[in-house]
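Mind having a look at this structure? Questions to follow.
Left out: one protein chain. Kept in place: all the others.
Here is chain A:
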Amino acid sequence: MIEVRNLKKVYNGITVVDVPALQINKGESVGLVGNNGAGKTTLFRMVLDLIRAESGEILSNGEIVAGHEKWKDYTAAYLDEGFLIDYLTPEEYFYFIGGLHGHNRTYVDEVLVSLTDFFNGEILKKGKYIRDLSKGNQCKVGVAACLLQEPQLLMLDEPFANIDPSTQFRLKNLLKDLNRNKGVTTIVSSHDLNHITDVCDRILLMEKGVIIKDIATSSSTLNELEAYFGVEVAPSAR
């Protein structure tokens, strides 16, 4: 699905992403973890052709992403609020996004009805513009807009960060369902190790722009990650 070759991004002389080779297959669920500044968001942005790589290339379905637009047909992403048109009401935004993919309003309404639980009564018919919603609710709008596009590739950057516990569980179930039952390839980043090991079959650990670990999730993965991130904690203290 996604193939990365010799990818490099440099800001002010500092290499922020350096991925010599990475292959993500169709139907995989990939979790991206790493401390702030590890290069997760930058990598996402390069996959979405939002920033230009210094060198190397990214292929989506065998076609180079940069300068091409075919990947837009099957890719949906929500990285931050900058993806939302914040002066629209959520309904207007959903209809707009649906319209881009040729879906009529009845179809959009049907999808939205299926998301009733996920929205938890906070999104639709509230009489607010997206900019007046809380960050967590904006995240719900962003994720829902992704689902509307019926993607084959779904990318979410820290989706668990601002949403409430109930929504976190619902989102996890949504992601699992999409991946296992509908074959959607998902790439999700998070700082919550429990969530990410729960949702993803494969974990990529980034440090200073480099993928230092590529693990197939197993029962020991969580411990392995906690050991990496808990650098300061002496073993006896736990």
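Criterion: a contact is a pair of C-beta atoms (placed from the backbone, for glycine too) under 8 Å apart; a residue touches a chain by one contact, two chains touch by 3 or more; residues count from 1.
One rule holds in what follows: contacts and distances are computed from a predicted model.
S.K.: Given the options "histidine kinase", "Sulfite reductase [NADPH] hemoprotein beta-component", "NADH-quinone oxidoreductase subunit N" or "ABC-2 type transport system permease protein", which would UniProt use as the protein name of the unshown chain?
M.R.: Its record in UniProt gives the absent chain the protein name "ABC-2 type transport system permease protein".
S.K.: Among A:V33, A:L48 or A:V108, which residue is in touch with the absent chain?
M.R.: If we include the chain that is not displayed, A:L48 is the one touching it.
S.K.: Among A:L79, A:V143 or A:L205, which residue is in touch with the absent chain?
M.R.: Residue touching the chain left out of view: A:L79.
S.K.: Given the contact definition stated above, which residue among A:K128, A:K176, A:H191 or A:K213 touches the chain not shown here?
M.R.: Considering all chains, including the one not shown, the answer is A:K128.
S.K.: Extract the touching residues of chain A with respect to the undisplayed chain.
M.R.: With respect to the unshown chain, the touching residues of chain A are 45, 48-52, 67, 69, 72-73, 75, 77, 79-80, 82-89, 91-92, 96-97, 99-101, 127-129, 132, 149.
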